[in-house]
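A single protein chain has been removed from this complex, and every other one stays in its place.
Per-chain numbering from 1; labels A and B assigned in written order.
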Amino acid sequence: MHLLVCGGTGCRASASDSIAEKLKAELAANNLQDEAQVIQTGCFGFCEKGPIVKVLPDNTFYTQVKPEDAPEIVKEHIIKGRKVERLLYVDPAKKQKVEDSKHMGFYRKQMRIALRNCGFINPENIDEYIARDGYQALGKVLTELDPQQTIDIIKKSGLRGRGGGGFPTGIKWEIASKNKADQKYVVCNADEGDPGAFMDRSILEGDPHSVIEAMAICGYCIGASKGLVYIRAEYPLAIQRLRIAINQAREYGLLGNDIMGTGFNFDINLRYGAGAFVCGEETALIHSMEGLRGEPTNKPPFPAERGYMGKPTNVNNVETFANVPPIILKGADWYSSIGTEKSKGTKVFALAGKINNVGLIEVPMGITLREVIFEIGGGIKNGKKFKAVQTGGPSGGCLTEKHLDIPIDFDNLIAAGSMMGSGGMIVMDEDDCMVSVAKFYLDFTVEESCGKCSPCRIGNKRLYELLDRITKGEGTLEDLDRLRNLSHVIKDTALCGLGQTSPNPVLSTLDNFYDEYVAHVVDKKCPAGQCKSLLRYVIDPEACVGCTACARNCPVNAISGERKKPHEINPDICIKCGACYEKCKFDAIRII
Amino acid sequence: MSHIKLELKPEQVAKIKEICKSFNNDPGELINVLHRTQETFGYLPAEVQEVVAAELNIPVAKVYGVVTFYSFFTMLPKGKHPISICTGTACYVRGAEKVLDEFKRILNVKVGETTPDGNFSLNCLRCVGACGLAPVVLIGEKVYGRVSPDGVKDILKEYQEQQ
Partner (left out) sequence: METVKLTIDNKQVEVPKGTTIYKAAKKLGIDIPVLCYMELHDLGVENKPAGCRICVVEVEGRRNLAPSCSTACIEGMVVKTHTTRVINARRTVMELILSDHPKDCLTCPKSGRCELQDMAIKLGIREIPGQEYAEMSTYRKDFSPSIIRDVDKCIMCRRCETMCNEVQTVGALSAVNRGFMAVVAPAFEQDLEKSPCTYCGQCVAVCPTGALTEVDHTAKVIRAIADPNKTVLVQTAPAVRAALGEEFGLKPGTLVTGKMVAALRQIGFDYIFDTDFAADLTIMEEGTELLDRLTRFLDGDKSVKLPILTSCCPAWVNFFEHNFTDMLDVPSSAKSPQQMFGAIAKSYFAEKLGKKREELVVVSVMPCLAKKYECQRDEFKVDGNPDVDFSITTRELAHLIKEFNINFEELPDEDFDRPLGESTGAAVIFGATGGVIEAAVRTAYEIYTGKSLSKIDFTELRGMEGIRSATIDFNGLPINIGIAHGLGNARKLLEEVRSGKANFHAIEVMACPGGCIGGGGQPLHHGDSSIIKARMEAIYREDAGKPIRKSHENPYIIKLYEEFLGKPMSEKAHHLLHTHYFNKKKDVYIK
């Protein structure tokens, strides 16, 4: 028997380390350490209900486990063979306990290729990776295929870059392979910076060898002997696991000189990002690795021609690499049978926001947003109404009800005014103000703009200021036209992908929620009740019983009134903090 | 810009030199050098940058240009208990802004500042990937999930009582 304890960052934050320790101790105390093994794995994806403990072989899925539950799990499940009912996952729709995780709505529609090993193996043990066909793809490539044949497989598979752009991976490799140079580089972009996406980190934490193996395969294809992983310094666990994995691979002769006795040399080193979203752009990333400010440069020349240290460099992101070994092993036809016409395979999404099942999911391309949100995601939290889903992070846009049934792929999302991006998917409900959401993303872009080109440096600031005015009720209809023109010009003229996509949250909300903008600028109202400046708190004298709870809790003494008589809020003093609204037991506080 | 005057002791200079040397005094390793230096000193005051520049043989203006480009690097010392609020989208839609406001209000500092007693510093960070726990707050290494504005006071109390 195996007890898999999630060791992803989310679950570790809720003490999953000590759960594993307690389980081990409990097994040892019962002399069961040989019967059942505790393994700390990478992320299971179902972060909403973490920490997760999964028992194999029966797929029992325990949610929100606490360290003090360990004795019961061992005593009941391991010794007596009875499931701990109270820890089982309850299907929110059917209100039934789910015994086998395969029957959970969250997992049913998922298809795991990039995440194939996350939650199954101990990422700190290379043997477990090898036991699940690890490094077989590398072996196959080195012994049976020449670089061009390998590139052809990747090309035929239809794999496209998962970092955001969606450029065909095989073609990228081919260009890099054709450029002659004494030294070339393979770079793995692990500077995941999209606020609300954490798939790259989960892959590196849960299955670091899949990336190492793929980078070696890429090195073989393009003729590079050096690999670099550019990873966010804020990911200590991923860094630690990657380091362990690299060392193990070196010990096993899977990195270093003369890999598998084939004469192929390849090794990997780490470079650390230091908190700059723009470094997700490949030229900026390369400058950052060279010790410079992470400012992008005009393309061409592309990195495949002149990249790190002026040498041909192939940059792919973590998820892209994680797809490579299965493609080599199972074939291009298998991979291209999954997905839509122009977007093959699967995509990992970080599902978050106002949704029941927050977590990391991997789904075949072509699945609809409706399936993702309402089946996998379990629908909207607290029974509220779905309003929008934001995909693609700061580069993407907000999609609405009318987009729920389009099949998700690179091109459809762009056509709908959003994009795939790195795979953040944030669900919003009726309480979310779309102007504020656009402002949130612009705030991020302003913060993260490198400042090199004027449209991005100044233009995004001006977009933010316009949105800020609108949320404060100071906007005009003319401002909406300015927003649109400015957005189009920034997209058209900005130097890199960051600026070329940063107005998307504005444009997509303007397109899909124009009425909400108009409500802000004409009626001076925020329909979602989010924009403080546009709200007024009043007390309904009919409902108020004069309990004084509101007056006592008002931090600025804006509420007056005698005990047992209706109270009043002085709007000149009120700071709209909402404390009275929270405290009133009689629903007498109205927001208008 | 740092206004804090810091005079380096010989052993501190030696430490920086040692870090630079471990990267072969290669200017291309500037960011790695700065990471290691910040790990050692907690922050990167002007004097430290001067030494790094001299050792790597690059203009100190360029070092400063890099330090001010990356949000991970700081020229101000962090508080004893560095507080980081996740402002990733998932946390945002689940109310991170209100939590941040509450920290600002109680500690009476702005983002990026440290309380006068040096106990707390307040910062924002992007997605920590614990979206299931949104909104998330980190104090040092400890993660607090599903934080509400009401809960802020209690969280801070844990640390204030330690004094």
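Operating definition for what follows: a residue touches a chain if its C-beta (ideal position, glycine included) is under 8 Å from a C-beta of that chain, and two chains touch if they have at least 3 such contacts.
The shown structure was predicted, so the numbers you read here are calculated from the model rather than taken from an experiment.
Check A:19, A:47 or A:495 against the missing chain and you find that the one touching it is A:495. Shown as candidates are A:134, A:455, A:505 or A:546; the residue that touches the absent chain is A:455. On the side of subunit A, touch with the chain left out of the figure occurs at residues 276, 293, 295, 297-298, 300, 446-455, 457-459, 461-462, 465-466, 469, 479, 482, 485-486, 489, 491-495, 500. Of the residues in subunit B, those that touch the hidden partner chain are 1-2, 7-10, 13, 46-47, 49-51, 53-54, 58-65, 68-69, 71.
Simple rule for what comes next: only the chains that are shown with their structure count from here on.
Chain contact summary for the complex, subunit B toward subunit A: residues 26-32, 34-35, 65-66, 69-73, 87-90, 92-94, 125-134, 136, 143, 145. Listed in rising order, the residues of subunit A touching subunit B in the complex are 8-10, 13-14, 46-50, 193-198, 201-202, 233-234, 271-277, 288-294, 309, 350, 352-354, 358-359, 390, 393, 424, 426, 428, 432, 437, 440-441, 450.
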